[in-house]
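Only one protein chain is missing from this complex, and each of the others stays in its spot.
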């Protein structure tokens, strides 16, 4: 059997570990043959391939990024996309595809399988941990570790100068990284996209922390927004004519507002891409490796249209279509748990 | 309500995070009062206590070890142990106990509750991750990260000299640390207590790795043993008259045997106590914090005789007695998964 | 003898290690008595003090920041500043001062000693490593390690998406952090304040890196500026009416210009305060500790008006006034060495 592998969407520590596990097990246990498609769905769309045997996956387990490259190309939006993909799979004699990616990448896999009969197995990937079908995705633990280490460092600089330090972490639609790193780092305020924040309340927490003679750390997900009354953020974003999303980020805006309202010096750190690069944590290497082993087993079992997922300590299979149907956000009860540490 | 807290057994990164969460939530949300018992069950037995309020738990979240000290004292084996504990709890007006510990510590809590009416709630702790009632225990992720980082480092030194490197990790009865760090570190052989190993097979894997022009890393749990035929290990242990368990450890013995049988240079690294000290990983801080929050809720709910546990992403309550009844070992199927990477 | 200690200027990993060494040696070897002044020169100016004995310095060696707090207060610009300091020193019976700080803090110490007879010994501190009198200052190695680790992580994310990644590091007037972390991290362009950069040349390096099928990392010191012809940066800064210095930072501007000129996607990471917080590297702890030991020896020798400094592996004494006279910038020859790795 010849199997194609691709990685789509934003990069994420652990992608290479999945690829390695897929190839090692596929070649050694099942005598499969592999081919790598370059840059997500752009690969099958344009027929750009790379060889993918045991030598290609040597030494890649601890390396971040993806040896196959990635893109956000959606072939379903391209003229004749489905036909071109099917032709390229046929031209390379590919019997099945393993697609490693997030909502978008797997959504394409689901439709290619369900509507067009392409034999696909999915491996979920999102650094934001916001896929509802799996307890965790690889990359998330690494991102949380990096953010937590940054928060640890910022505590001492905040204390020395009695300043507010705002840390902006990833999470456009879900606040998992903010919640986990905020709890692990001992943050005094955690703001997530799921719950629009009240700026007065944030300033109260900040002030209360200073009253206890400590300096506050505010962890804010990039997608967190103030309550409706606060239109400033939207204005701030609007005023930039160059499309600099970062420049009008919530972190900068928040530090400025806190400083203006409380009279305390505030500084921002935007962690940005360091959260998604570099060597994966041990947990992410373990999870990615197991996802890879189970994905190739799913191919061997003919379980096409399914995706591997983590449930408790077990790897299970779920239908691709269902898996990408709904984003997993931070439940209100879980956010409430963290509030005991605010202020 | 006045609540006593104690930590028993071997130390483990995350103990302080539990204590902090218990006290923060207990004081702020429920207006409870806390007292710390020193050195595990020795504290209630001898009535040695320390104050435990908000100031005592400031800044301890990222610190390894336990501010309460620990011991392996079993009060049920002491003359009049139960009576003395009950008297000391009464003398300090303690209404309930939160016991943080492993099998032994929680086994005492279970019996004190079930047989003697002492109001106890348990928080599971074992760096070995071998408690069957919970998916994970805090400390384990930290240990796996440390072991994985060591394996990463040893790869390059093994390659440079084309030597076998044997890494002995913790795990007397269960091979979780060996399995996870071995998978995450890209080990070429992983040996666990659950499956007595065949020295010939180990040497075959080692030799096959060298044939591929790479140097092998062998990860061995301290409790792994060779198959019955190999009596050498027992002899080796016996020959030491000073009771040096470490000196006759399986790691050293294995390196020696591999060197003798394959003719390849072999070296051992025994990771030892570094695996259980120092700052907890983000995951362990998060898990320990949530365990603490849910333990104090259990006390408030009057759920005595129970223990908090992780199931998937949720914290649940399980009966203390059941929780400590059975050790969780590495299932054969899970170990088999890893074998594709051997050799 | 009673000795006052203060820390001034921006915080820096290693400040606590200096304080600990000063106190440990002063108390144990010389039987001195210590008092801590709060928040840099604001402490002696306002007479705000904290006790500073062996218990106060327990456990602070690995902690970032400063237990004494810091400020940028310049007492020489305050009405009656010198008189108030002398009165407060007399009121607290302080015989000598150890001032730990950078150019500004030590400049005050120099003038207080030289012009007003205050007995001062200085310990140099600048995370930027730009004091000419000493080979290295503590904090610098930690900052370089943090920046290098970030660059390591950014390589994999750059490669996966074939993007330019611009990393803005500290260094307003000197490019030491950029040069060292850029070399250590394998950056493809390094820009320092000492050498105004040519945007065309930067874009050539970026393009040439892509031609070799790799993605470029550009490390830029926050104080780096384009050559005179490029007025864009100044304009960019000017257009922000809220005083967002960060927002108009050179990193963001550079990514935008590179993207516009080369047509390649570019992203920026501004490392910011994480570079100066958290636990010091082993080198910084060692250097800070030795600086502390030698500073208290200088006091005991009556070597007032001097500062400790590192020369090769030795700690020497230099006059305070001379030490702060001149900033140490990156020599042209050293910068040239790095250019072989550009592009």
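Letters A, B and C mark the chains as written, and numbering starts fresh at 1 in each.
Here is the rule we use: a residue touches a chain if its C-beta (ideal position, glycine included) is under 8 Å from a C-beta of that chain, and two chains touch if they have at least 3 such contacts.
On a predicted model such as this, the values are computed, not experimentally measured, just so you know.
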item	value
Partner chains on view for the chain not depicted	B, C
Residue of C:281, C:306 or C:329 in touch with the missing chain, whole complex considered	C:281
Contact partner of the left-out chain, one of B:5, B:131, B:150 or B:189	B:150
Full-complex contact with the absent chain, from C:51, C:263 or C:313	C:313
Hidden partner chain, touching residue among C:56, C:183, C:303 or C:325	C:183
Touch residues of chain C, complete complex, unshown partner	21, 24-25, 28-29, 58, 61-62, 135-136, 141, 144-145, 147-149, 152, 180-181, 183-186, 214, 279, 281-283, 285-286, 289-290, 293, 311-313, 337, 340-341
Residues of chain B (touch criterion as defined above) contacting the omitted chain	10-11, 13, 15, 63-66, 69-71, 146, 149-150, 152-162, 165, 242, 244, 246-247, 252, 256, 267-274, 276-279
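Going forward, only the chains that are shown with their structure count from here on.
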item	value
Farthest chain (mean CA position) relative to chain A	C
Core chain by centroid distance, with centroids computed from Cα atoms only	A
Distance between the centres, which are taken as Cα means, of chain C and chain B, whole angstrom	41
Interchain centroid distance [CA atoms averaged], chain A/chain C, Å	34
For chain C, residues that touch 2 or more chains besides their own	none
